[in-house]
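What you see is the complex with one protein chain gone and the rest in place.
Chains here go by letter, A, B and C, matching the order in which they are written, and residues are numbered from 1 within each.
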Amino acid sequence: MLFRSPRPSRSRSGRASEVAVVSYRDAVRTALRDEMLRDQRVILMGESITGYGGSYAVTKGLLDEFGPKRVMETPIAEAGIVGFAVGAAMGGLLPVAELMTVNFALLALDQIVNSAAKFHYMFGGQWSVPLVVRTVSGFGQLGPTHSQTFEGWFASVPGLKVVMPATPADARGLLLSAIRDPDPVIFIEHSLLYSTKGEVAESEGGDGGEIPIGVAKVVRPGADVSLVAYSRMLLQALQAAEVLERDDGISCEVIDLRTLRPVDYPTVVDSVRRTHQVVLCGEDWRSGGFGAGLLSEIQDRCFDDLDGPIQRVAMRDVPMAYSRQLEKALVPTSEQVVEAVRRLN
Amino acid sequence: MLFRSPRPSRSRSGRASEVAVVSYRDAVRTALRDEMLRDQRVILMGESITGYGGSYAVTKGLLDEFGPKRVMETPIAEAGIVGFAVGAAMGGLLPVAELMTVNFALLALDQIVNSAAKFHYMFGGQWSVPLVVRTVSGFGQLGPTHSQTFEGWFASVPGLKVVMPATPADARGLLLSAIRDPDPVIFIEHSLLYSTKGEVAESEGGDGGEIPIGVAKVVRPGADVSLVAYSRMLLQALQAAEVLERDDGISCEVIDLRTLRPVDYPTVVDSVRRTHQVVLCGEDWRSGGFGAGLLSEIQDRCFDDLDGPIQRVAMRDVPMAYSRQLEKALVPTSEQVVEAVRRLN
Amino acid sequence: MAASPKARRSRVARASGPASPERDLPLGLTPAQCRHLYRQMVQIRRFEEHAAEAYAQAKVGGFLHLYIGEEAVAVGALAAGREDDHLLGHYRDHGYALARGCDPKSCMAELFGREDGLCHGRGGSMHLAQASRNFWGGYAIVGSHIPIGAGMAYAMQYQQRDQIVFDFFGDGATGNGIFHEGLNMAALWNLPIIFICENNLYGMGATLAEESPVSEMRIKAEGYTMPAVQCDGMDVLSVYEAVRQAAEHCRSGKGPFFVEALTYRFRGHSMADPELYRDKAEVQRWRTLDPIPRFGDFCVEHRVCSRKELAQINEEVEQEMLEAVAFADQSPWPDPGEVDRWIYAKPIDPEAAFAAKEEGALPVPEAEPEPKRAGV
Partner (left out) sequence: MAASPKARRSRVARASGPASPERDLPLGLTPAQCRHLYRQMVQIRRFEEHAAEAYAQAKVGGFLHLYIGEEAVAVGALAAGREDDHLLGHYRDHGYALARGCDPKSCMAELFGREDGLCHGRGGSMHLAQASRNFWGGYAIVGSHIPIGAGMAYAMQYQQRDQIVFDFFGDGATGNGIFHEGLNMAALWNLPIIFICENNLYGMGATLAEESPVSEMRIKAEGYTMPAVQCDGMDVLSVYEAVRQAAEHCRSGKGPFFVEALTYRFRGHSMADPELYRDKAEVQRWRTLDPIPRFGDFCVEHRVCSRKELAQINEEVEQEMLEAVAFADQSPWPDPGEVDRWIYAKPIDPEAAFAAKEEGALPVPEAEPEPKRAGV
């Protein structure tokens, strides 16, 4: 055996964590870096992640620090990248494969669904696939083929864990969990969050710092309406909560799901039982988006608790247009969250 | 211009249709054949559709009748097949591409979502993609990678039309509509329906025979509960309706959606407003399956009409196992429909 | 790591062929044709310089990929075909549009996201298209348009039309499986399509050596028994010559042809590119091969025109591009109320159908004007 895990040298685990204000981008980068320092089995692979530094500059500097065997520039071959990473995981490594954006993940969907998600089950538990697929959703005049987000699809696949952090702290803590998890994790970042900042507890080289997958967080407690959000929509939900508090005297409880599979329903249900009103906030298409699955389960568990129909804020069912004016008409906003709450009240 | 459409010669349109009892398989085949006779622009392409006759024997005999230019054997290249068919459609043909099963459609998802569904919109309406992708869902000890069904994913994509016929008559009529439609249509057959039989009005070479896309059908009128189904689950719903009538005296209205995008909500809502109870019957995974989107929209439109939570019958959230005993524990059945109705009553 | 321009060019057969009687022009070219080639390259250059400026002013959003440095490829290649040949390319597509004769005004308006844009602002820079010129668009999923081009070529073959397909993509695209699926089909069915690979040494930030175990993309075509040649993508005549040969081959029914143009983008991959992965010196070396002054010199040497006339072309083009920008600036925004237009060519209205059913009438789908398709 060549490597032990975790590599004990250089570890500063146990040391009290320091807290720093960092960007979401840096939180992802340093989580990758720390985990690579901690465990030699961790490798990165993806398109333009080396010399270019990643199309959103997340992996900048990592090639220089870890060399091309651990930070691998790949051809533009999404299916091949994920298939390769699945194999590397089966071979004993802990690959973190980057798909430049979630739009291109469609090309790798077979490997995600029929390989990564299936092997532990279909081979009767003989081995698992400790793979992280990092990818990015987002928009901003990127046009019809580059503005999509498919979390609802991933979250419907048994065998996958799906994570969408909204804050730098969660980006770090959940990425550490994802890399240490023996199962395939789809880790979806958001391009419009990369420059947002927040407090993060750093624990370089240590074992701690994980934020558990599958646990939602009540980010803002409230009494009247539950706003269930994740990723960028968390910020929209929080903004809406402020407006509603200020202008309407409505008290919103804001829940950050953080993990989309498995969903932490107990936390959601607990909130709904108290507020009796729910607004689900997502960015994928309304028809059959992730919010639809969420809604289905909540109405099943909370039918008698609901004072009004569960509301959804989602992307309009349109392929997406490039023009700024048209895009504005399509993407979900905090104003829409406000309106949804007002519809209920 | 080389071809006119529809080719007028040999047309017997206007003639009263004859009615025959045929299998679902034959209904699909004869629809393809008749449309190929009617319009020279129609071509078929797919894997093992020529000498083999199609993995479910749907295209048997068509190579001999129409030759290899119109019935094209392709390499095992799902993405390439759909991309090629998109191009052929842009070039003036009416391709019907067969993907052997919907499981393999994952490999072509990028071409379906980012090419077929997008071009009409993203190029500002300059052209459309009159493409039909025929594929098959189903199970029967086919194991973890060959038993899936992804209609919920297709049905969430703006720009696609999605059809899942349950009967030979609908298979014929909807396939004729699909081929004549200027937009991309995903046409999902069901392997366990191929040998079922039903009455079909034949109209060889004629212009008629279409069943419109986007129109659901009340297959069995009823007063107490609405069962909304499609494809194979229609048969389960009808069976359940009989049992419930006989044993519980519950009168079920059974709706065959037939088209999954766009959904004929008026027909569904009309029924729910009368029955106040709904059970949605599908075969894809419960978490985020097609039924979730349906449920979301129904609860939005009918919240105050509902006497109880909308029930769903769906595939259990498990990757699917090969063993007969395990498969049985996963796939949705008519008994589950019965139980769902009883839960409401 | 990347081969020097010199080393690479030495592998390229220099444009030659029978000299034209007057003024000693190669390849049977006329002076007017030469001036046209020159003008088109300048058009692309100036169009993009203005686009870059507009991007800096936030008039253009999203992605903007410049073709600057590679103009000779689109211009030389399309000059070797017919105007009704079918054209597809990737997202770095301004060159294809202008070389095909699209109006710079409508192109610029598309970049500005305006209603008068080629695609009414729906597509943007990466998705220029003009069906009436058989320019079927820029495609932004790398390699996706390779089987699409093959399918169009099949439609031509099937309908016994003599148009062929021009399909442009980059070196990076050859690492994607879809490239191989498309080439395989084109070869299997002997389709009239020219695959034009713009080998500019990089796929975004990946160097050729990181993407591919072979540095010559033509090798990848040879496995499909497809004739494949390289040409100097910094020399419009070298491209013209290679693609003319390819077009003859395709049009005469001999099947697909692969042309690899060795070229270089002078600017970053997109406007967001910090260009950390390549040397400034390398870029400088390649700039000495700039296809525009190079062909300008050729024109002067072969007495196609004087330096003054070249300057005049430059000036005319500059005027044209200023007008394009002004046009785009003044073009109206698309109406947000129309944001859901064109989802379908044949929209479906279940509410109407239901209402009709209630009244006893069967819902009859409306016949709509059939949208344009190439073969019809």
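The rule is short, and it goes like this: contacts are C-beta pairs under 8 Å (C-beta built on N, C-alpha and C of every residue); 3 or more make two chains touch, one makes a residue touch a chain.
This one's a predicted model, so the numbers in the text were calculated from it and none came from an experiment.
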Chain not shown: contacting residue from B:Met36, B:Val58, B:Ala79 or B:Leu238: B:Ala79
Residue, one of B:Ser23, B:Ser55 or B:Gln239, that touches the chain absent here: B:Ser55
Omitted-chain contact residue, chosen from C:Leu27, C:Leu188 or C:Val300: C:Leu188
Residue among A:Glu242, A:Asp270 or A:Glu339 that touches the chain left out of view: A:Asp270
Residues of chain B (touch criterion as defined above) contacting the omitted chain: 47-48, 50-53, 55, 73-80, 103-104, 107, 140-146, 316-319, 321-326, 328-330
Chain C residues that touch the omitted chain in the full complex: 175-181, 184, 187-188, 210-214, 219-220, 222-225
Chain A residues touching the omitted chain (full complex): 1-3, 5, 41, 43, 69, 72, 74-75, 77, 79-93, 95, 110-111, 114-115, 119-128, 130, 158-159, 161, 177, 181-183, 210, 212-215, 262-267, 270
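As a working rule, only the chains that are shown with their structure count from here on.
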Distance-maximising chain from chain A - centres being C-alpha averages: C
Centre-of-Cα separation between chain C and chain B, whole angstrom: 38
For chain C, residues that touch 2 or more chains besides their own: 117, 121-123, 127, 141, 177-178, 343
Of all residues in chain A, the ones touching two or more other chains: 79, 103-104, 107, 143-145, 317-319, 321
